[in-house]
Each structure stands twice: as C-alpha cells, then as structure tokens.
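Before any comments, here is the structure.
One protein chain omitted, others in place.
What follows is chain A.
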Amino acid sequence: MNTTIMLFLVQDGITNGAIYALLGLALVLVFAVTRVILIPQGEFVTYGALTYASLAAGQMPGTAKLALALGIGAFAFDLFAARKALHGRLILRSVLTNIVLPGIVLALTVYFAAQKPPVAICIVLSLVIVAMIGLYLYRVAFQPLAHTSVLVLLIASVGVHLALQGLGLLFFGAEGQRGPAVLSGSFTAGALRFTGQSITVYGITIAFIVGLWLFFGLTLYGKALRATAVNRLGARLAGIRTTLSGQIAFLLASVIGALSGIMIVPITTLYYDSGFLIGLKGFVAAIIGGLVSYPLTAVAALFVGIVEAFSSFYASNYKEVIVFMLLIPVLLLRSLAAPAVEEEKD
C-alpha cells in the first residue's frame, strides 16, 4: 500500500471517528447522570439527518408532529405527577414547555417546509425538533423509571429504540436520503483533499468538545450534572434535582445526535435505520472508555473510525465485524483488571 492511500484512509477514519467521539461522549454523559444506556442515540442521529434532508428538499418532516405528540404526553405525565398539589404556575410552565413550544416549532416547520428554506434554517429547525423529542422522551419513558435498576432502564431504552425506528420508517419511508453540504468547496494540502464538509465535521466536533469541557468545568449547571453523576444522594441533599440533571443530559445527547446526523447526511446516504449502527460505534468507543472516561472515549472513537476505514478498504465485507470485534479484547482486559463486579448501590 502506498502512503497516499494510507493518509487518505486515516483522514477518512478521523472524519468518522470525530462523529463517533461526539456520540460516545453523549452516551457516557447520559449513563453517568441517569444510568440509562442510551440505545436510541442512533435514532437521534437519523432523525436529525433525515429531518434536515427533508426540510432542505421542501418536504414536511413527521418528526415535528412527533415532538408535539410526545410533548402532550409529557404534559399528561406532569399533570399526573402533580395531581395532589396542582399549582397554577407549575401547570403554566408545563403547558409552555411541553405544548406551546412544540406547537410553535410545528407551525414554523409547516411554514418553512413549503418554501425550501436556506441551510441554516433547516439546521436550526432540525436541532430544535430533535432536542424536544429527546427532552420529552426522558419525561415520558425514563423519568418515571429513574429509581429502578440499570437493567430495567436498559429494557426501556431498547423499547424506545424500536419504537423510534418504526416511527422513522413511517415518517421518512424506506428510501435513503442525502442532504446538502453545510459548507461546499474544498482545498488540497499535499496529496490530501479536504472537503468543506469534512472541515465542518472537525470544526464542530472540536467546538463541541471544548464547549462541553467549559460547561462541565465552569458553569453551575455543568458542575451539578457532574455532581449527580458522582453521587446521586449527595446531589439531592445539595438541592439538585435528579430530574433536572436527567433533562439536561438528554437534551445534550439529542442535540449531539442530531448534529452528528446533520454532519453525516451530506457525506453518506442515510436510511431510517442507519442511525443504529452509527450509534453502536459510538457505543463501542464509550465501552472502551468504561462508560466513565470522557478523554478515553474520544481517543477510542478516533481509533474505531480509523479501524473502520482500513477494514472497509481491505475487507469491506467484514467492516462491521472487525469494528465490533474490538470490544472482545477490551472487555476481556477490563474483566481481568477488575475481577469482582461491585453490586449496584442505589
């Protein structure tokens, strides 16, 4: 093999790896804060990507309606939870965030979808729609189970994944879609050619990682999220609501998922079920990071991306097999390093 091919594969791997890194970080974040292994992360990717592509093509994405439907569900849950002590303020806030907000977004989506909006509006609308879906999903599917075991949460997570995938088929059909590039144009450096899209991927990934780092290191809410991850009871005793932390975690995860989808869909055709495999590769990185370490997850994600690029060049039929086989030695090593599994406490 010559150096050019190798460089090209590494470049390709880093582009994909950057996206896996974002997804892996979101998985670690959600798991640390809520103990949910977020299998529907992949659906956030597909929903973001296909909502963006549909809007850009001048079609009305069904996800905007789903957001409103889930919002109404979340409102019903809020009402039920507060049934013994109904305050006017509480209800008003719930109506505003769960019904009025998705209603406005739905109206905007209907308005803009009819007239092929510019790329920037498509991106913002897609992000907002998927963010709302993430937020309401937490309220409807995970918050009522927050006190249960990791296993119960995992089963709920699988259920949500299957439901969202089915709805994805309903909304977007079985056909694949591609979206317009966020940045067009390209330049060459030596043997390598950088497209505007791959530069966007690097830029957004780095910006997001730096942004998350600042959020967790400097802001009160970021610290509260870390605190919930470190010690749930301690956080509650400090007055930090676990549901608030869960909402922020799901909001971040859904935005990260949607953003990843929007970055990928100009490069590859995405189908309603493509997100699962993409999310799973982020999951491989997260597992290598032990579901706790952010830096390890990011490095592992780049590694996963590069391994994937090389295996699709040399043995494209076995591309997925090779990537997922990475897990076996990692799990083996981890089990040797920590022979006794600690019982789950709370």
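Going forward, a residue touches a chain if its C-beta (ideal position, glycine included) is under 8 Å from a C-beta of that chain, and two chains touch if they have at least 3 such contacts; residues count from 1.
Note that contacts and distances are computed from a predicted model.
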*Name the chain not shown, per its UniProt record: "ATPase", "Protein-export membrane protein SecF", "ABC transporter ATP-binding protein" or "Putative alpha-E superfamily protein"?*
"ABC transporter ATP-binding protein"
*Can you work out which residue in A:Arg93, A:Lys116, A:Arg193 or A:Arg241 touches the chain that's missing from view?*
A:Arg241
*In the complete assembly, which of A:Ala174, A:Ala189 or A:Leu220 touches the absent chain?*
A:Leu220
*Name, in rising order, the residues on chain A that touch the hidden chain in the full complex.*
84-85, 220, 223-224, 226-227, 230-231, 233-241
